[in-house]
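Here the complex is missing one protein chain, while the rest keep their positions.
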């Protein structure tokens, strides 16, 4: 009973995270005047791209091919942006929260699935990071823009920190639910604090001489 | 005997479709002054990119690794553009027809292969669409141009319409050859009519405020 409630809670969070990721993709597409098909595709890729890369790498069927909920979340995101276009901006902070929560959950799912497949802990750290942050990277490539995660915020680093924590907790036999919640919290907090205090990673300056 | 003739007919169509897709890639590469290797690669990716993504997603060996005919079709396309460069423009409409026929066939192959692997109907619709339209998307990414399918024509929508028809026909136990021919016809007709009457999907306008 409790377990079912827990699963339902995770499913709701996952739906909200997918929805928030898709919203960010659809809005980005709208800045490039894409048509509805383009906007949907960008939204979907943003939401499922990271997990798809992970699944191809660890050798399983991409998760979204086994459950249509991610498709529905993206369609809903497209509809939402269409209907409430100019209100979306005011909801900026709400979406930022959903997006951060989704990020936390994606990192947990990515690391956990990789460990469950028997890969080494450092692979789980990479896959947790890819799951959380490479959907946005693919989105940026599709609109031919230099990926944001390579230049702004410590988005990716929040994933790395969370994935390292989860993998260590797993190795130390930490209770799985505690580990999941703690990991997601680390990702979410790091992300929120990074944006609030404008934490950045050092920039790698170009050489004086041209390549 | 009839079956063999049918297979041979499909093979010829498939060769022509691959050839037409490769031509579009090679010509696009020539606008960017690529060298012969670059032009060949872009042509090949345009022709086989969509089906390759599909095969990676459904977990089978990419189709072009099992039969060199797609390689030959691309080499022939490169040779053709080299020899008849300034005549290619006059053949514009012929290539458009080949391209549309190839599109129809690619959608059929994509949806059918996915259903044969036991995936859900809605997955088959997505895979039919990917097979038909994502080769062109990969081509555009390789030449760092915003993918055309996100902004122009209802190229992708013709794939979606055909893939939905095929999947429904499959569920209703429609005769497979009838289903294949009807699906391809829907894709080809939708595409031709869309170009002729300049059908477009609505554009998703950007928000007034910046992201």
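Per-chain numbering from 1; labels A and B assigned in written order.
Keep this in mind: a residue touches a chain if its C-beta (ideal position, glycine included) is under 8 Å from a C-beta of that chain, and two chains touch if they have at least 3 such contacts.
All values reported here derive from a predicted model rather than from experimental measurement.
Enquirer: Which of these, B:58, B:142 or B:164, touches the one chain of the complex that we don't see?
Expert: Only one of B:58, B:142 or B:164 touches the chain omitted from view, namely B:142.
Enquirer: Looking beyond the chains shown, say which of A:12, A:120 or A:193 touches the absent one.
Expert: Going through A:12, A:120 or A:193 one by one, A:120 is the residue touching the chain not shown.
Enquirer: Which of A:13, A:75 or A:141 touches the chain that is not shown?
Expert: A:141
Enquirer: What is the set of chain A residues that contact the non-displayed chain in the whole complex?
Expert: 56-59, 119-120, 122-123, 126, 137, 141, 144-147, 149-152, 154, 156-157, 160, 200-209, 211
Enquirer: Touching the absent chain: which residues on chain B qualify?
Expert: The list for chain B reads 26-39, 41-42, 52, 56, 61-62, 65, 68, 71, 81-82, 85-86, 88-89, 141-144.
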